[in-house]
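Here the complex is missing a single protein chain, while all its other protein chains stay put.
Coming up: subunit A.
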Amino acid sequence: MTLQTLVDKEIFTSLYLPEHTDTEITVPFCCDLLSIAMSRAPAGCAWVTVMANMNTLAVAALTDCACVILAEGTSFDEACLNKAREQGIPVFSTTLPIFEAALKVWEEISQP
């Protein structure tokens, strides 16, 4: 599933989208502890987390996440959004709990 497909489904609110949205999303990944996410987030994942700070973006960039999905109504402040733009990291938000948000991504990826 590409990033654009996820955008088109309108499941999540887009907070920032880069110009190119043909990035492949391989798998959802759930983790709030950045130290763990750092070592475990698979490249190309849709990372679902409630940890909305600058370091989330640093970890997302270094692990080559396809996008960050902020769950449970969490959001980035303006400085973080600027950083996301600068680094070209797509960011979504949702009021859904982490599991449900990840499940939506999984269901979309699993579509035949």
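Criterion: contacts are C-beta pairs under 8 Å (C-beta built on N, C-alpha and C of every residue); 3 or more make two chains touch, one makes a residue touch a chain; residues count from 1.
Definition applied: contacts and distances are computed from a predicted model.
When the listed names "Fe-S cluster assembly protein SufB", "Thioredoxin reductase", "Anti-sigma regulatory factor (Ser/Thr protein kinase)" or "BMP family ABC transporter substrate-binding protein" are checked against UniProt, the chain not shown comes out as "Anti-sigma regulatory factor (Ser/Thr protein kinase)". Within the full complex, the residue among A:Asn53, A:Ser75 or A:Thr95 touching the omitted chain is A:Asn53. Touching the missing chain, out of A:Asp8, A:Glu24 or A:Asp64, is residue A:Asp64.
For subunit A, the residues in touch with the chain missing from this view are 32-39, 43, 51, 53-56, 58-59, 61-64, 79, 87.
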